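These notes concern the structure reproduced below.
Of the protein chains in this complex, all but one are displayed in their positions.
This part shows subunit A:
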Amino acid sequence: MKHALILLGVLVAGMGLSVEAGLLGPLGEQVGHLSATLSIFLVGALLLSLALVFSPSPKLATLFRQPRWLLIGGILGPIYVIVLTLAAPLVGIGMTMVGILCGQVGASLVIDHFGWLGSERRKVDGYRVGALVMILAALWLM
């Protein structure tokens, strides 16, 4: 039951991600794609800084005791948002999201298969390959 609630929350967060993409496309056309991306990260960083100051048990110090490669998530985010702002006005949100999806599922297959990024090693199975093929077909249709 608790899991179902968490999953519902994640689903709503996913819907929000598409709204973000829908807002970023037109904004990028007006003020420039990089500036549009900056607005996302700057506002996010400022809001979370506030949250951090008032969080009940701040664990900021533990952040820098982690292996360095665990901290590169912040470098990957901008790459994703830049791609989003460039592609959305040209091919539409639907097509953009399917392309992203394709890369996401493909990469998660590869990450799992080779056990990269500290994730546990899982062999590729028929289901996952089937899923990738169906996504490719959907992309071709859209």
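For the reader, a short list of remarks on this structure follows.
Everything that follows uses one rule, which is that contacts are C-beta pairs under 8 Å (C-beta built on N, C-alpha and C of every residue); 3 or more make two chains touch, one makes a residue touch a chain; residues count from 1.
The rule is simple: contacts and distances are computed from a predicted model.
Note on the omitted subunit: UniProt lists it as "Membrane protein", one of the names in "Alcohol dehydrogenase catalytic domain-containing protein", "Membrane protein", "NitT/TauT family transport system permease protein" or "ATP-binding cassette domain-containing protein".
By the touch criterion stated above, the residues of subunit A touching the omitted chain are 3, 6-27, 30-32, 34-45, 47-49, 51-52, 55, 57-60, 62-63, 66, 69-81, 83-84, 86-88, 90-94, 96-108, 111, 117-119, 122, 125, 127-128, 130-132, 134-135, 137-139, 141-142.
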